[in-house]
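Okay, here's the structure, questions in a sec.
One chain of protein is taken out of this complex; the other chains stay put.
For reference, chains read A and B in written order, and residue numbers begin at 1 within each chain.
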Amino acid sequence: MLPSPHSSSSSSEEKLATMEPQSPSTLPVFHIENVSCFYGRHKALEGVYMDIYEGKVTAIIGPSGCGKSTFLKILNRIGEMESNVRVDGKVQLLGKNIFARDINLNLLRRQVGMIFQHPNPFAMSIYDNVAYGIRTFHRLSRPALDEAVESALRSAALWDEVKDSLHQSGLALSGGQQQRLCIARALAVKPKVLLMDEPCSALDPIATLKIEELIQGLKQQLTIVIVTHNMQQAARVSEYTAFFSTDERRIGQLVEFDLTQKIFTEAEQPSTRDYVAGRFG
Amino acid sequence: MGFAVAPSTESSSLLTSSSTDDSLENAGKLPFLRTLLGDGGFKSLTFVAALIAGAVPFFVVALISRDAWPAIAKFGLPFLWEQDWNIDESIYGALPYLFGSLVSAFIALVLALPIGVAIAIVTSERVLPPWVQIPIAFLVELIAAIPSVIIGLWGVFVFTPAINPFQEFLYARFGWLPIFNTQPFGSSMLVAGIILAIMILPTIAAISREAFLAISADLRNGAFALGATQWETIIFVTMPAAISGILGGATLGLGRALGETMAVTMVIGNVAGIDFSLLSPGSTIPSILANQFSEALDPLHIGALMYLALVLFLITLGVNSLAIFMIRFLSRNA
Partner (left out) sequence: MRDAFAPLAPSKKLFNWSMGTLGFFLSVVALIPLVAIFWSIVSKGLPHLSLDTLTQLPAPAGLTDVPNGFANAIIGTVAMVAIAAMISLPLGILTAIYLSEFGKQSAFASWVRFMVTILSAAPSIVIGVFAYAVIVLPFQSFSAIAGGFALSILMLPLVALATEESLKSVPNSQRMASAALGAGYARTTLRIVIARALPGIITSGLLAIARASGETAPLIFTALFSQGWLESFFGPSASLSVLIYNYASSPFSEQNDLAWAAALMLLIIVLITNLLSRWVASKR
């Protein structure tokens, strides 16, 4: 175990078993143990234990302000860029502590891509948007780069729509196309995990449907964690679902984490049952 | 299913900078500069730049003080209230120049403040249609873009002859007042003050305009709702609310007027001496620096000029800090 200023004592490792759904088939990509999160003095999230499984879609649901987005932004440590956030606890990516002192944040974020709530393509051409991440790490020959860009756009189901306009601005696309461009851009650097922070909340229903189909196809290649406020979406796309909520102190908590089917049909916690039935939040 | 879980030995190097893992084929090396600079290097570079930029005012004070030292050591603080400036006898006193700077800047402020506030009101409140407001605001800003030496040139050849009949009139009708009791011959403190007023007008107008624009519509609508007319609202409601911004703009204008060199030097007459008549020529700290610096050879003479520059810098520093404070105070309250 590498020393980490962020991780608490690892004596609580055994507690994990209580929250772990039954899925022995694959090893966890992310192993999250007793994670708490503070904005200045305010505690936003407390004591989260969770494992995220390879090749699966894990949905995170819960009422607004429950810390689900905060939690997601811990996994690639991008929350640190937005605000003065402090994380306690342990987060391991493939066995490696992401808060270790010798971690290279750029390589971490290359492994763990992210799609944001609002599509945020760069003010450059579609081609350059997709090539941006590749060029960050490699200098490829033009044909190799062309190939990588095409393959990323195909994976994001955008190739057929933009193959004739690769050198037009990414900002000229529709909202849904922009979001798929952002997905292509993230896929181009071949991440192992893709974090999606309410990726459809700014999109119309048809664009949303396309993104959902895309997610279904993508889990062949990588692990996806998706935060959504839309329970139907969680039910449609995910294998696992985590339900976050706030307690009486208004601190975010992980209430329940299990197979999606179980969360939506026979959840153990009453508050989960209330939430998925629409009686809450 | 996708791919096998990476063996622990590889995965532990995946995220660290020593990683050589490369999933893309045909990958070439990154550009040399980026490898060399890296993130840490880039941040350090910008930090050093910021440090240098932030330290410049210290260097200004330190180096000017160093070269002013012969004069500071010899004359000390009384330099500020001594009246004589005699290069041949190596006697230097700053009072006539301080006096000239303060009087000309004060005239400028008295003239520019009402006009500047009027422009601010006319271009920010709903008293004129936008197609009149925008050109006025643009043209007033344009004044600030004209180089000082060009305004000076105009001041010497056009403005001074044009205004002199007015100076003659003041002398003839109001000569009994101490401020108009000398025979005007063109260049004067008054002419310098008017030229300065033209030059600081854009500063006062722009900052006051921002102050008016920062006032919330609620305040204005509240006054309208009580039945106040447009100008009653402006005078009794918006102007008091914008007062700290207006005063901040005026103070910033004062700072500009104190430091303004070329136009003043060209129209003030460059006569050292303290005369309370505004129609008599005068001299300011910047004007004597402009006149004597390139010909100064004696270290004490250079020192005295440096001492003057130091005094000017510290005065404008104080005035400008006050202005910045007032303008920030405004933005916090608005």
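Things to note:
As a working rule, a residue touches a chain if its C-beta (ideal position, glycine included) is under 8 Å from a C-beta of that chain, and two chains touch if they have at least 3 such contacts.
Here the structure is a predicted model, which means the values were calculated and not measured.
Which of A:His31, A:Lys56, A:Arg110 or A:Arg273 touches the hidden chain is settled by the complete complex: it is A:Arg110. Among B:Val149, B:Leu177, B:Leu219 or B:Ile274, the one in contact with the hidden chain is B:Val149.
Touching the missing chain, out of B:Ile87, B:Leu102 or B:Ile136, is residue B:Ile136.
In the complete complex, the residue from B:Ala71, B:Ile207, B:Leu252 or B:Leu278 that touches the missing chain is B:Leu252. Panel shows subunit A; residues 76, 78, 81-82, 105-110, 113-114, 116, 118, 120-124, 132-133, 136-137, 182, 185-186, 189 of it touch the chain omitted from the view.
The chain not displayed touches subunit B at residues 34, 37-39, 41-43, 45-60, 63-64, 66-67, 114-116, 118-119, 121-123, 127-128, 136, 139-140, 142-143, 145-154, 156-159, 198, 201, 205, 229-232, 234-235, 252, 255-256, 258-262, 266, 286, 289-290, 293-294, 302, 305-306, 309, 312-313, 316-317, 320-321, 323-324.
As a convention for this text, only the chains that are shown with their structure count from here on.
Centre to centre, using the average C-alpha position, subunit A and subunit B are separated by 51 Å.
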